[in-house]
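Okay, handing you the structure first.
All protein chains but one are shown in place.
Letters A and B mark the chains as written, and numbering starts fresh at 1 in each.
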Amino acid sequence: MYAGRAATARGARPLVVALGLAVALLLAGCGAGSRTPAATATLVPCDFPPPPSSVDVNVLAYNSSAIDPFTNSMVRSCSRDGVTLHHEPVDYAGQSQKATATLAGRYGTYDILETYGFVVPQQASTGTLHPLDDLMARYGAQTGLDRLNPQMREALSYDGKLYGIPMQAQTFVMAYRRDVFDRLGLTPPRTFAELREVAGRIQRDGGIRYPLALPLLASSDVATAYDAALGSLGTDYVDRDTGRPNFDTPAAARAFTELRSLLPLMDPQVTTFAQPAVQQQMYNGSAAIAIMFSGRMLDLTRPANSRFAADFAFAPPPSVAGGNVLYNTLSVDGWAIPENTEVDKDLLFRLIAASVGEESSRAAVPAAFPAREGMVTPASSPFAAAQLEAIGRASPPEPFPWTSRISNDTRPVVADVLAGRTTIPDGQRRMQEIATAIVAGYRR
Amino acid sequence: MSTVQTAPPATTSGPSGDDVPAPARRRPRGRTVLVGGLLLLVCWVMLSPVLWTAMSVTKPTDVAFLDPPVFTWTPTFTAFVDLWQTTEFYRYLLNTLVVALISTVVALLIGIPAAYALSRYPGWVSVSLLIAALIFRALPRFAVVLPMYELSRSLGIYDTTFAVAAALVAINQPFSIWLLRNFFAEIPKELDEAAMLDGCSRFQILWRVMVPLMGPGILTAGIFMFLFAFQEYLTANVLTDVVARTVPVFIATQLGQTLPMLQQAGAAAILLTLPVVGFAFVAQRYLVAGLGAGSVKG
């Protein structure tokens, strides 16, 4: 055995050092959990009759500057009178995975769910979300929900029923470096052709090798990007009248060629970038133009995150071929109640109402674009004007249960085509097959 | 195995300390320096991911992940303070510790008798149990954890530290049985027989005679169980949600975040690493001693 008392004493020293260091670091922040969102968020009115026994309410919502204000206000303001709200920090991928798990089957962990227009039809059509029309009729007027934007309510409805209470809308916004644009005498591009031109100029100028940054993560964002390009060309996934998928149309091919034409302007590893990675490119100054959801824009304007915070300017995203519809996605985010929750749904509805109420929504500006008229004005934030223009120029949503399934199932093909591993015609053919099968499953 | 046969310490040229055994064989000095240098390099390479992360999380947020990286900065511990104060990190840490401690203690309590029996009961039953344990050790996690998810849901213990600890006891049981069984095999059977002549029952032999002799073995197995439980991600991720979340799960759900939360995730990684590093420094001697005591003959 490795013996000797001296050796033992010596061996213990590293432990003491390491533990001491750990303790010092922990103590550096003593007052554990003293500044959690539950302690610091904006207090808003949250009224409900106290439940007969204490209730725990679990809230699932990913963290981003635009979602956090709504979540945090609700958690802080409504945790009282025997009700305790719990919200654990989670990233977007984590939320998607947990939402699927909690909605499946008899058991669910979560009682309030952040959801968005794109997936509501699929979730609603499988009966996993609770319809909210009755609750809306009962409490809507007294909680001010009747003043929520009607189009946004529509976006969270399926088959004539309301399944989500909208909190905010997100659109694509283009962020660019005003200093770089000014130096080269450039103006924000309005079409993909101009985008190529502008980004090409920056690239040739040197300094910034890959001026353009889009989130094109192969396992997620790439599907949204393709959908946005297709939408800007005036084409839906599936024809609304005939129910025939559109992946074999010239527009479907054009969407690919246009997206591929941007690749030389982007980091070669762009298919591994989600929105946070794109934000990082902008923080670091390794890109000069980024297009992503408006909810990610406030982060860019924070000097703590980037030395270029003051240099960022914002514009609506360009359109692919010059039409009125931009390379854009309008996503309406809102709160839903899972059918399998065991908590009183009347209570849950009133918590949600507090989260999207007048005060809470006002406090969310400028990080978010709340679902209430007139909250955001061009003066609200550096990107508010761009956001206001972009919001009216997105392709109309496709509120069908097959939309998100087609998006999911064709995503690997889109990734392969963008990476050049599959030709465009081959990719179109496979996507058409996948989509036809999915739609047929619903029509039968 | 007892004293360590050593060359002189790689870098010192002065007289060696009193308690260092005299070198068995003089090596050429150049070679010693070479060996020392090589080991230093290996250590540095092995530590580099942790060091680099430690550097990133002590940089100001706006240069934390700057490309090209900055190499001079004024260190700040803001990320640590923010992590500690704005998230419930302390709770995740507590959960992780509870899971690790419970699962280690239970794994040893049920593993020790089983391993003892397997080392003393010859024949095909023992052999097939050991082989079964070996195959259990090799099972892909999903094959066990996804059904465990359903099971814990229907038993109403989903999202509790108890469920995670129970799962880890089972998952790590094969390894601890094998390890402990090899330790027991090293203890001569004559000792059992002598104790039996004195009128001890098997259980008494185990607790009064064997366990005291097994100090290093039990320590080694315990260290491994603790480490396995402390690091476990997949099981904890599938079996927890809100209440029983552990640190590895917390960090994993933060990796898709942007600044400043991403930097806090790095800080969390460092905070998780520091105590286990201390643990590793203490544990290494017992691990080598314990493993060397015959545990890995098989």
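General remarks:
Operating definition for what follows: a contact is a pair of C-beta atoms (placed from the backbone, for glycine too) under 8 Å apart; a residue touches a chain by one contact, two chains touch by 3 or more.
Quick note on the criterion: contacts and distances are computed from a predicted model.
For the omitted chain of this complex, the UniProt record lists the protein as "Sugar ABC transporter permease", which is one of "NADH-quinone oxidoreductase subunit J", "Sugar ABC transporter permease", "Chemotaxis protein CheW" or "Flagellar basal body rod protein FlgB". Among A:D68, A:D227 or A:D267, the one in contact with the hidden chain is A:D267.
Within the set B:V50, B:V98, B:C200 or B:V243, the residue that contacts the chain not displayed is B:V50. Residue positions on subunit B in contact with the hidden chain: 1, 4-10, 16-17, 20-21, 23-24, 27, 35, 38-39, 42-43, 46-50, 52-53, 56, 65-70, 109-111, 113-114, 116-118, 120-122, 125-127, 129-131, 133-151, 153, 166-167, 169-171, 173-174, 177, 202-203, 206, 227, 230-234, 247-248, 251-252, 255, 265-266, 269, 272-273, 276-277, 279-281, 283-285, 287-292, 294-298, in rising order. With the whole complex as reference, residues 7, 10-11, 14, 93, 96-97, 100-101, 104-107, 217-219, 267-269, 271-273, 277, 280-281, 284, 286, 404-405, 408-409, 411-412, 415-416, 419, 421 of subunit A touch the missing chain.
Keep in mind that, in the parts below, only the chains that are shown with their structure count from here on.
The centroid of the Cα atoms in subunit A and the matching centroid in subunit B are 38 Å apart. Interface residues of subunit A, counted against subunit B in their complex, comprise 1-4, 6-7, 11-12, 14-19, 21-22, 25-26, 28-37, 40, 58, 63-64, 86, 88-94, 98, 102, 105, 107, 109-110, 274-276, 279-280, 283-284, 286, 296, 299, 303-307.
Listing the residues of subunit B that touch subunit A in their complex gives 1-4, 19, 61-63, 65-67, 77, 80-91, 153, 158-159, 216, 241-243, 245, 250, 252-262, 270-271, 274-275, 277-279, 281-282, 285, 288-289.
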